[in-house]
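I'd like to ask you about the structure that follows.
Left out: one protein chain. Kept in place: all the others.
And then chain A:
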Amino acid sequence: MGGVSRAGADAYAAAPAPGAADHVVFNPPSAAPSVHHTPLKFLPRQDRRRRELLAAAAAAGATEPGRAAAAVEQPSTPLAAARGQGAGGVAGGAEGTASRTPAPAPLLPPTLRREDPNYRRKYHLTRAQVDEMRRLRLEDGHEWTRGALARRFGCSETFVGIVVRNPERGEAHRKMLEDAYRRWGRKKREAKEDRLRRRETWVRDL
């Protein structure tokens, strides 16, 4: 994970002659990082690896401590070229990022489409607004859905769900879904079940 940089092809080129034996080329094959390699940020202050990782990162020429340049982010790779041209290209999901936020430092990869690196939670709603939200949702659940309330008050749908629940509306929604499921055939149902099963493996890391 953090602090380990793969040697590129130039490491071989720069390798000394066989006579000079005090040189180790570290070039492991591509693999997912091990979860047992704790990232630098997660190491406690007194841990010895912290200092060593910082030193390794500094030696690798990273612009900032703890951040070594991945091989794919080297300036000559296509990913870096695509990022240099702005949105589109390889990272098609990153369109709009550059216009919304100031471009991050060049070494960081692009964010996903819905992710805003500068987003901070606002905590801006007052008690009166929360009461208003509650009243609207309970009075007319069909008109004021979670999404509608989230758009109106500038919060997330999850927050609306925390503030108020409309049991009738929830029951109706559940019934509607059940009716839809009942109309499914075997293929569709099994495909859905398989998808849910696969989704469980995401969080189990299988």
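Observations, loosely collected:
We take it that a contact is a pair of C-beta atoms (placed from the backbone, for glycine too) under 8 Å apart; a residue touches a chain by one contact, two chains touch by 3 or more; residues count from 1.
What we mean here is this: contacts and distances are computed from a predicted model.
The listed choices are "Ragulator complex protein LAMTOR1", "serine C-palmitoyltransferase", "alpha-L-fucosidase" or "Large ribosomal subunit protein mL44"; the UniProt protein name belonging to the chain that is not shown reads "Large ribosomal subunit protein mL44".
Within the set A:122, A:187 or A:204, the residue that contacts the chain not displayed is A:204.
Across A:112, A:177 or A:191, the residue that sits in touch with the chain not pictured is A:112.
Although one chain is not drawn, the whole complex shows that of A:28, A:44 or A:167 it is A:44 that touches it. By the touch definition given at the top, chain A reaches the unshown chain through residues 1-2, 32-33, 35-44, 46-49, 64, 66-67, 70, 72-73, 79, 90-94, 105, 107-113, 115-117, 119-120, 199, 202-206.
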